[in-house]
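If you scroll down you'll find the structure; I have some questions about it.
Yeah, one chain of the complex is gone here, protein chain that is, but the others are all in their spots.
Moving on, here comes chain A:
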Amino acid sequence: TEKNVELEREKIANIDNIYSDPQLCATYICDIYEHLRKSEEKKRPSTDFMERIQKDINVSMRAILIDWLVEVAEEYRLVPDTLYLTVNYIDRYLSGNAVNRQRLQLLGVSCMMISSKYEEICAPQVEEFCYITDNTYLKEEVLKMESAVLNYLKFEMTAPTIKCFLRRFVRAAAHDVELPSLQLECL
């Protein structure tokens, strides 16, 4: 086909020609990644929300929040995508809503609750997310923040994470080498 000819000319190995394994989605893969690139653009937070939107919080507070969420993800053994989605939701929410420092952690756990519902097979309960904040927030507050986030993000919770792309890049880069994808899973 056209694609094959082009790849051959450029001396690039075709990694999308394994039709025998349905898990690899060989016939869809180009459409899938094209859509992922578009969707990445659409679901990207703004780059200057800290200066433009936020009044009470700053970059280092956000960094502290994210570091803490990494620990929460480890504590509850959440998969990497849950963490990546959490950060995506937080930043998208902060791109349009001013949040004060007392409620930044509330936003963090609420976003993590949403992403674990989306991604995990057994998501932690809302009580567990309250507990991990040392019960700084009530269950009702977490649920209310959850609604606020869902409404603001218009339920657009499906977003490509770095892992979606990394898996493909590693496959392309390691085409000639038998590199087990297990190493990637440990990320």
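As a convention for this text, contacts are C-beta pairs under 8 Å (C-beta built on N, C-alpha and C of every residue); 3 or more make two chains touch, one makes a residue touch a chain; residues count from 1.
Just so we're on the same page, contacts and distances are computed from a predicted model.
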_Complex member absent from the view - protein name from UniProt, among "Sm-like protein LSM2", "Monothiol glutaredoxin-S13", "cyclin-dependent kinase" or "Small monomeric GTPase"_ = "cyclin-dependent kinase"
*Which of these touches the unseen chain: A:Y131, A:F155 or A:F169?*
A:F155
*chain A residues touching the omitted chain (full complex)*: 19-29, 31-32, 35-36, 39, 81, 114, 117-119, 123, 125-126, 147, 150-151, 154-158, 163-164, 167-168, 181
